[in-house]
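A single protein chain has been omitted; all remaining protein chains appear in their positions.
Letters A, B, C and D mark the chains in the order given here, with residues in each chain numbered from 1 onward.
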Amino acid sequence: MADAVIVVALLLVAASATAAVAQREPARQALVLSVLGVVLAVLFTVLQAPDVGLSQLAVGSALTPLLIMLSVRKVRRQARAKDRAR
Amino acid sequence: MSQRLRLWLLAVGGAGVAALLVAACLDLPAFGGRRHPYGERAVAASLARHTANTIASLNFDQRAYDTLGEISILFAAVLGCLVLLREARDEHRAQPQPAEVALPVRRYALIALPVALLTGLYVIAHGQLSPGGGFQGGVVAATALHLLYLGADYRALERVRPLGVFDVCDALAVSAYAVLGLAGLLAGTAFLANTLLPYGTFNTLSSGGTVPLLNAAVGMEVASAVVLLLAGFLDQAVEIEEERGS
Amino acid sequence: MTGRTTLLAVGELLAWWAGLALLWLVLVSSVDTLERIVGASAAAVGALAARAGRRAVTWR
Amino acid sequence: MHVLPYLVAAYVFLTGCYGLATSRNLIHTVGCLAVCQSSTYVLLLAVGYRDGATAPVFSDLAPGSRPVVDPIVQALTLTDIVVGATVTALLLALVLQIAKRHGTLDPDELRELRG
C-alpha cells in the first residue's frame, strides 16, 4: 500500500515538472511551479522526509512564486514605461 | 549557430545523457534497500547526544561546519541581491498608492500574521525535537510578515518592517553562529563541537547541547535574510521607477 | 497617550498574548517549564506584531 | 518499482535541461533551473529510502522501535533546497538588471546586442 502512494506522488511530480517546463509564459509558469512545490512536499512526506517536506513547502509554495511574480511585474512595468516614453 | 543546428545538438546530447542515466539507474541498488551504513551511525551519534531530530543533529552538530558554509552562502547571496536591486542614479522612488482591499481579505491577513509568525517561531524552537528547524521556521516567519503587503498595501508593510533592524539581525545571527563555534575552541575542544553544554534530558526543549542555540541563530538569520531579499524585490516591483519613463 | 488609549493598547496586547499562548500550548506536544517560558515570549512577539500590523493598516 | 524513482529523477532533470536550452525568456529559464534542482531532491531522497521504514525523528517514536530511513540524504537535501532558493533569488536579481540594461529578456536578442 505504501508503494502505491509513492508511485502516484512520483507520477504527479513528473507531470507537474513537464507542465512547468512546457509553460513558456513566466506568470503562468509560476503557478505551475507552486503546484510542483506542493506535490514535491507530498512526495517527500511519502518518502518519510518531513523536514525536507516542510522546507520545500515554505520555499516552494510562498517564496519562489512571490519572487518570480515580483520580477514579472517589474519587467512589465519597465516595458510599459518605455512605451509611454517613446 | 542556426536554430535548427542547436536543436539537433541538444537532441543528440540529450539522448546520450539519457542513455547514460538510464544505464546508471539500472545499476543503482534497488529502491528501498536495507543497507544504510552511514544512516545507522548518524542516528546512533544523534541519540548519544540526546537530540530527538536526527536531521537537526546532523545539520547543527555532526555537520555544523557545512551549515556554517551554507548560511554564509545565504548571507552572500542576499548581499548580492541587495547590491543588484539598489536604486540606480537614473531612478526615483514613487510613493506606493494605498490599495483598497476587500475587508474579509484584510481581516484574514491581520489574523493570519500573528498565527503564522507564532507557527514559524514554534517550528524554529522545536527544531531539534519534531520535524522543522531554523531554515523552515525562518522562511515561515518572514513570509508571515509579508501578509501585510498581501492583505493591505506596501506602505503598511514598510511601517512594520524597519530594514535597518533586519540588516543588523542578519549580521548578528551569522556572527552568533560563528561565535558559538569559537566558544567550542575556547573551551578546549574543536570548532563548532557540541561539548559546551550538557545534553539535557531526551525529547525536551533544552536537549542536544548547542544544537538549539545554533538552530535559533540560523532561524533568525534566515528570517531576516528572506525579509531583506523580499524588500529588495518589492522595492523594485512597487516603488522604483525609471526617470525618463513616468 | 491618554490613560484610556494606553489601557486599550495594553488590553489588546494582553488579548493577543493570551490567544497566542493558548495556540502555542495546542501546537506543543509536551509541556514543561522551559516550554512555557519560550511559548510566553513567542506569544509576546506575536502580540506585538499583531498590534503593529493592525495599526500599520488602519493608520492613514 | 525498484528503479522508478531514479528514472523519474532522470526524466525531470532532462526535462529541466530541455527547458533551459530552448527557453526564450530569462525568467522562464530560472523556473526551468528550479525544476532541474528539484530532480536532485528526488534522486537524493530515493537513494535514502527504506521499505517499511519511518522518519528518524524520535519526538513521537521510541528510538529503535521501528526501522528508520537514512537521515544523511535528508540533511543534504535540506541544504540543497535552501541554497537552491537563494540561487533562484540571485538569478532573478540578475535578470532584472539585464532587463533594465538591455531592455529585453530573450537570450537570442541579447546575443545580438554585443559589441
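To be clear about the criterion, a contact is a pair of C-beta atoms (placed from the backbone, for glycine too) under 8 Å apart; a residue touches a chain by one contact, two chains touch by 3 or more.
Rule of thumb we're sticking to: contacts and distances are computed from a predicted model.
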Leaving aside the chains you can see, what is the UniProt protein name of the one that's missing? Options: "Molybdopterin synthase sulfur carrier subunit", "Cytochrome C oxidase subunit IV", "Nitrate reductase" or "Multisubunit sodium/proton antiporter MrpF subunit". "Multisubunit sodium/proton antiporter MrpF subunit"
Chains still shown that are in contact with the chain withheld from the display: A, B, C, D
Looking at the whole complex, which of B:Thr143, B:Asn194, B:Thr210 or B:Ser224 touches the chain that is not displayed? B:Thr143
Selected from B:Ala30, B:Ala44, B:Val83 or B:Val105 as touching the chain missing from the view: B:Val105
If I consider the whole complex, including the chain that's not displayed, which of D:Leu7, D:Leu61 or D:Val83 touches that chain? D:Leu61
Residues from subunit A at the interface with the omitted partner, ascending: 1-2, 4-5, 8-9, 12, 15-16, 19, 22-23, 27-28, 30-32, 34-35, 38-39, 41-42, 45-46, 48, 50, 53-54, 57-58, 61-62, 65-66, 69-70, 72-73
In the full complex, which bits of subunit B touch the chain not displayed? Write them out. 96-97, 99-102, 104-105, 108-109, 112, 115-116, 119, 123, 130-132, 136, 140, 143, 147, 149-151, 153-154, 238
Go through subunit D and note every residue touching the omitted chain. 54-55, 57, 59-61
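By definition in this document, only the chains that are shown with their structure count from here on.
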If you average the CA atoms of subunit A and of subunit B, how many Å lie between those two points? 17
For subunit D, which residues are shared contacts with two or more other chains? 1, 4-5, 18, 46, 48-49, 51, 55, 57, 59-60, 69, 74, 78, 81-82, 85, 89, 92, 96, 100
Name the residues of subunit C that each touch 2 or more other chains. 29
Mind listing the subunit B positions that touch subunit D in their complex? 6-7, 10, 14, 17-18, 21-22, 24-26, 28, 30-34, 36, 38-39, 42-43, 46-47, 52-55, 58-59, 63, 66-67, 70, 73-74, 77-78, 80-81, 84-85, 88, 126, 129-131, 133, 135, 139, 202-203, 222, 229, 232-233, 236
If we count contacts the way the header does, which residues on subunit A are in touch with subunit D in the complex? 2-3, 6-7, 10-11, 13-14, 17-18, 20-21, 23-26, 29-30, 33, 36, 40, 43-44, 47-52, 55-56, 59, 63-64, 67-68, 71-72, 74-75, 78, 82
Per the touch rule, the subunit C residues reaching subunit B in their complex are 16, 20, 23-24, 27-30, 32, 34-35, 38, 42-43, 45-47, 49-50, 52-57, 59-60
